[in-house]
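Only one protein chain is missing from this complex, and each of the others stays in its spot.
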Amino acid sequence: MEIEFIAGHNLYWIISLLLLVGLYGMLAKRNLVKKLVGMNIFQTSIILFYVAIASKKKATVPVIDAALGSVDPAHYINPLPHTLMLTAIVVSVATTGVGFALLISIFRRYGTLDEDTLLKRMR
Amino acid sequence: MIEANLPLLVPLTFLILALLIPLIGVRVPGAAYPLALAAVLASIPMAGFGLFRVIEGGPVTYTLGGWEAPVGIELVLDPLASFLTLVVTVVSCLVLIHARHVASVEHPDKRVPYYSLVLLLLAGFCGILSTGDLFNLYVFLEISSLAGYGLVAIGDKRSPVAAYRYLILGSVGTGFYLLGIGFIYVMSGSLNMADLARILPHILDQPPVLSGLILMVTGIGLKMALFPLHFWLPDAYSSASSATSALLAPLGTKVGAYILIRVLFFVFDPAEVEQRVPIASVIAWLSAAGVLYGSLMALAQQELKRMLAYSSVAQIGYIGLGLGMANPLGFTGAVLHILNHAFMKAALFLVAGNLRVKVGHSNIADMDQRLSRQMPWSMAALVVAALSMIGLPPTAGFFSKWYLVLGGIQGSDWVFVAVILLGGLLNAIYFFRVVERVYLPFRKGSSDHAAADGVQEVVESREVRLSMLAPTLVLAGGLLVLGLASSFLVNRVIQLMIPPGL
Partner (left out) sequence: MNDLSTYPSAVPLLAILVSAASVPLIGISARRPNLREFWTLLAAGAKFALVLSLLPSALVSRAAETRLFQISPGIDLTLRADPFGVFFALIASGLWILTSFYSIGYVRGLKEKHQTRYFASFALCLSATLGVAFAANLLTFVIFFEILTISTYPLVIHKQTPEAIAAGRKYLAFTLTAGVVLVAAMAATLQLTGTLEFQAGGLSALEDLSPVEVKILFGMFLAGVGVKAAIMPLHAWLPAAMAAPTPVSALLHAVAVVKSGVFGVFRVVGFVFGPETLSRYGLNEVMLWLAGSTILLASCLAFSEDNLKRRLAYSTVGHLSYVVLGAALLSPSGLIGGLLHIANHATMKIVLFFCAGAIYVNAHKEKISELDGIGRAMPWTMGAFALASLGLAGVPPVNGFVSKWYLGLGALEAGSVAVLSILLISGLLNAGYFVPIVYRAFFKQSEKFRSIGEASAWMVVPLILAAGLSALLGLMPDRFFHFFTLAQQIAAQVLEVSIP
């Protein structure tokens, strides 16, 4: 039972791991660029989660196919999470963009992207 | 015709103008401010009419693209949403009038992006307020957050660092929120708030639903700076330009509080949730700790804007406390405090802005008695807002605390009552510290007395120009009006908002 539970949800374990890796990167890394990388991993894990929940075994893309006969939802993957994630990806890209812009600005002003050095120079 | 489209009007106006300003501003930089002001001015009657219409005839629903909910996205204007939309538009209008001169002094070369971002921020806020869909809310949340990061970065030298921290933590917050929606979507198959409110009672015992709620509340807590998730706030507010902090401080966290209300009280049933996980109690206790922590930290600050930022943490605590009590009186107090605090904090940040423009700094230690003679009206506004923050009648602050205390007593939460009242006293200490400096001679020694006496004759007025003074005074005067009108507001408007579950 235990093992089955763990093995049966292996995708979710990977996603959780990614999430934690991302969070660790965002909060613990001292390099500001690495924080941004962490943020991207974090967001990717959430996107993966949505994609994972939409998938079904023995189902196809949600375009009505005459070969499959009747319009049975069981034959098609749920399209909604995918579309949601398109938006989320856009958001993620935008956030990354803003983040890089800020990093450039920080680098120009202080000449470093290391948090410890930065704190020293900000005083 | 207009009525059916009401929920869309305000966010759409902001969104369109936010995109137009950079296009026009590239060629005519001077057009940015009039366009922004026009958008905000136009939104006030729309928001006002929306509120009127909702109170008279019940909620207004708009289905985007004609797709009916729960398949399509719907925008819903109910009393809570329309009321807060009006608050956001009115406060932002006053701040924007004030911001013109601040912006031209503090960041003259960034005026076009500034006004564009402001409108984008407001579009996000108003979108959050009017949407009826959890994922759509996430999108608007990100819009306002991105605009917020940009706005914070337009400030003093350290502002990009503060903005970057804000961005990292904000992304964690929105990420958690998104993950939470995912959990709930898996179990319920719906993202529509009204639809979820029907489905959730049946599946509330499923662990993913409750974990989803906890994830969402954590994410929202980060966005609304609920103690102990507040650490991004002081830096962000104090490094940002005065024109930005006056906009973000009164409104930003309030919109976070709104999401909390929406999710906790309208999508979920607080009483049912409370039997399974004590989310409301945890929020209340954390908020109580936040009230004390924020007030004590404010006490230790040497810079006015930083002090106000910590004070915001404490005030968010009051709102969280009222919500966490999960009874109608506490809820009333919390909503009233959202309104009152928006006015108080805006007034205070405008005063801080006035100081920065005219005196060049807002360090409490460097203030002296001359200020009260140079800027008599700004300082009078400071006093009124301070009295309201302390919670003295007849200012607005007294009445929101009055309802919060009543709520605490109704729930027999004596600790919360004590915290609310003690918080008021701490407020008194840190505000009178400033007021004393501004109005009384500085006690360094007897020589200062002579100096202070001499000051009297040779002070020329350094009061700010009318476009800055008028919004400050309107906000401060509004505190008195809101105080006396609070009962009217509660009876006519806030009563209608109280969620069915309470």
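In this document, chain identifiers A and B correspond to the written order of the chains, with residue numbering beginning at 1 in each.
Methods note: contacts are C-beta pairs under 8 Å (C-beta built on N, C-alpha and C of every residue); 3 or more make two chains touch, one makes a residue touch a chain.
Values in this document were obtained by computation on a predicted structure and should not be read as measured data.
Undergrad: Determine which of the presented chains are touched by the chain that is not presented, and list them.
TA: Within the full complex, the chain left out of view touches B.
Undergrad: Which of B:L406, B:V434, B:A476 or B:M497 sits in contact with the chain that's absent?
TA: B:L406
Undergrad: Which of B:I24, B:V105, B:L421 or B:I498 sits in contact with the chain that's absent?
TA: Result: among the candidates, B:L421 touches the missing chain.
Undergrad: Which of these touches the unseen chain: B:L200, B:L387, B:V464 or B:V493?
TA: The missing chain is touched by B:L387.
Undergrad: Given the contact definition stated above, which residue among B:F52, B:W67 or B:F488 touches the chain not shown here?
TA: Considering all chains, including the one not shown, the answer is B:F488.
Undergrad: Provide the residue numbers of subunit B that touch the chain removed from this figure.
TA: That gives, for subunit B, the contact residues 387, 390, 392-394, 398-399, 401-403, 405-406, 409-410, 417, 421-422, 424-425, 428, 432, 436, 440-441, 443, 449, 452-453, 456, 484, 486-488, 490-491.
Here, only the chains that are shown with their structure count from here on.
Undergrad: Averaged over CA atoms, how far is the centre of subunit A from the centre of subunit B? Could you give it in whole Å?
TA: Subunit A and subunit B have C-alpha centres separated by 29 Å.
Undergrad: Please name which positions on subunit B make contact with subunit A in the complex.
TA: Its residues touching subunit A are 135, 138-139, 142, 146, 149-150, 153, 157-158, 160-161, 163-164, 167-168, 171-172, 174-175, 178-179, 182, 185-186.
Undergrad: In the complex of these two chains, what residues of subunit A are touching subunit B?
TA: Residue positions touching the partner: 19, 23, 26-27, 32, 35-36, 39, 42-43, 46, 49-50, 53, 81, 84, 87-88, 91, 94-95, 98-99, 101-103, 105-106, 109-110, 118, 122.
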